[in-house]
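I'd like to ask you about the structure that follows.
Some chains omitted; the rest stay in position.
Naming follows writing order (A and B), and every chain is counted from residue 1.
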Amino acid sequence: KFQPANEEDEVGIVRGLAWTSVGGDTLQIEVNIMPGSGDISLTGQLGDVMKESARAGISYIRSIGNRMNIPEDFFKTHDVHIHIPEGAVPKDGPSAGITMATAILSAITEKKVRADVAMTGEITLRGRVLPIGGLKEKLLAAKNAGIKTVIIPKDNQVDVSELSQEITRGLEIIPVMTMDEVEKIALYSVRKKDDN
Amino acid sequence: KFQPANEEDEVGIVRGLAWTSVGGDTLQIEVNIMPGSGDISLTGQLGDVMKESARAGISYIRSIGNRMNIPEDFFKTHDVHIHIPEGAVPKDGPSAGITMATAILSAITEKKVRADVAMTGEITLRGRVLPIGGLKEKLLAAKNAGIKTVIIPKDNQVDVSELSQEITRGLEIIPVMTMDEVEKIALYSVRKKDDN
């Protein structure tokens, strides 16, 4: 039932955590960046809250473009496609905000994403990380999928303290307030390869 | 439950006041201005009245562009993204009109917004400020969030006089008739910084 963690670190793929009516689940967010004309594609049966969350993430990244050395016309000359597999399962809510933003940032900067990290958190236009629901179920799902490190919103830290050790044991749980912190934990530079 | 006021004054973030079925609430309106082609993005599950209100605010700002030293092609060469966090909560109504307009004006002019000010009021195309509902609940929410100064429409001043001192004590309540007055209270100039 639970997809195992990525076998190796990749660019543009980030593990998110979902909270559904039947419990927690992991979902893998894929991002492709292609030469194009500024189109944003969102596929995988994303609801409108989730789509708005993706757009907020993109605006955040555009606003820090200078600092990340992203060329000024990058978003006009490239298309961004965000896809969340298991394409028949409807997905919604804002809690994949930092996951989608991290995947996009990885795809743009070609920094690799640590495959043993999962994350959950609403993102704002300024890169603040807001609290989410279903933390217990999500942590359980992360653990079952072999995840070692989970990034959560600072405002959810209080919820962690209420969980039994059975759930949190063996998981490194890192509370964050901003996307800056997420990037430092989840992304790392690699030398560019030619053939992608 | 209540988000504390911004810790420090920022550009492009303004505290608004909402009146929901469960009482008053504060909401923080974020605006990013990016080099672009004139797109307006409105995210955070805004209803159509609220979206129209945002567009009225933008037209107002365009109409006073000369006076504010905004370059004539500014809105053709930039994208504006207005986001209201807690992205899963539907929001609607015209009462965030002056809040959104102030956030946009701050983002364009890079003037800072006083973090201890909240505001509520419908905006018209000419910058008039029209009355809103739920004033009592909104003032209560502002107070609980640590707000010191609340800007309200002049036509709501009569409602203030009917409130108990318990609500209004410690709050500076400033009635206004036009956006001009709002700007003078909430925005102040800072020297431009390089890295944003």
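By our rule, contacts are C-beta pairs under 8 Å (C-beta built on N, C-alpha and C of every residue); 3 or more make two chains touch, one makes a residue touch a chain.
Note that the structure is a prediction, hence the values are computed from the model and not measured.
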Quick tally, homo complex: 2 in view, grand total of copies 6
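Quick note on the criterion: only the chains that are shown with their structure count from here on.
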Cα rotation angle, chain A onto chain B, in degrees to the nearest 5, is 60
Per the C-alpha centroid definition, the whole-Å distance linking chain A and chain B comes out as 30
In the complex, chain A touches chain B at residues 48-49, 52-53, 55-56, 59-60, 62-63, 66-67, 72, 76, 93-94, 97, 122, 124-126, 128, 130
In the complex, chain B touches chain A at residues 10, 12-13, 30-32, 34-37, 41, 43-45, 81, 83, 85-88, 195-196
